[in-house]
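Only one protein chain is missing; all other protein chains are in place.
After this line comes chain A, so read on.
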Amino acid sequence: MYFDNFTFHFDQGTPENELEKSLQREINLARNIQTSLLNGKTPKVEGGQVSGNSLPARLIGGDYYDFYPLVNGKIRIVIGDVMGKGIPAAMLMILTRGAFRSAAESTQGPGETLTAMNQAIYEDLRTLKSFVTLFCADWDPKSGTFTYANAGHHLPLCIRGKSNTIEELPKVKGIMVGGLPNQIYHEESIQLEDLDMVFFYTDGIIEAQNKEGELYQITRLKETLLQCKEKDVKEVEKAVIDTINHFTSGVPQKDDITMVLLKVFDSKADITSFNSPIF
């Protein structure tokens, strides 16, 4: 390859170059597929706002989030982190997405969804010596109830809009998907009020590193969330990404970064009819 001040010229014709170009094309196509599937249409939610964003550390990544509006007006939200990075993690992320979409349709609550997902992909994950951590929740805009179950993932943060406080959700135990067969995932519930916000995240956020090797950590995340709690979900997302970029100041991103936000505008929305699923 050489550069003549105007254009990069690649040596043509050698089998190695052809193979490299072909691989590059395929990786770009894979990236497009993943980006399209991940950052699809965000559903509209009565009485609230949801949003998600994922920034892979490499061209493609192993983080995952999804929304699934249910017939009864609830919305099912999932966030996950597949072991590893890059193309292998991305392939398993697609497997996880399929399992979630299928389980969300046929299960009653987030605990059952995780149980069904573990049943569906446990054997594959064990064969591949991999696993995925997942957190799954149902939000009911009618009652304001937020019900959740956990499969080895970080618990989301709940920002209370009226009291200016931030807390981790009450603990609920559950192991990673792919760890053991026949798992029962227990559920917990909290009540969300007007202006409350739930922030789901993957460890790429709190483990982002600066030049000195320090981690961003949960304390910085909490500070950022409290500072921008009055903003809408997209602005909060941007604020979190901006503070991470400011903190890392050019140090390459090591892990995939993913966040999902749910903000409640009116926890007991007057909803008389629902259509499902709405995308």
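Assume contacts are C-beta pairs under 8 Å (C-beta built on N, C-alpha and C of every residue); 3 or more make two chains touch, one makes a residue touch a chain; residues count from 1.
Note that contacts and distances are computed from a predicted model.
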{"item": "Missing subunit (named according to UniProt) among the choices \"Glucose-methanol-choline oxidoreductase\", \"Anti-sigma factor antagonist\", \"Thiazole synthase\" or \"Glutamyl-tRNA(Gln) amidotransferase subunit A\"", "value": "\"Anti-sigma factor antagonist\""}
{"item": "Which of A:Asp66, A:Asp140, A:Glu237 or A:Asp255 contacts the chain that the document leaves out", "value": "A:Asp255"}
{"item": "Residue in contact with the excluded chain [from A:Arg97, A:His154, A:Arg220 or A:Lys263]", "value": "A:His154"}
{"item": "Residues in chain A touching the chain absent from view", "value": "81-85, 126, 129-131, 133, 151-154, 173-176, 179-181, 203, 207, 255"}
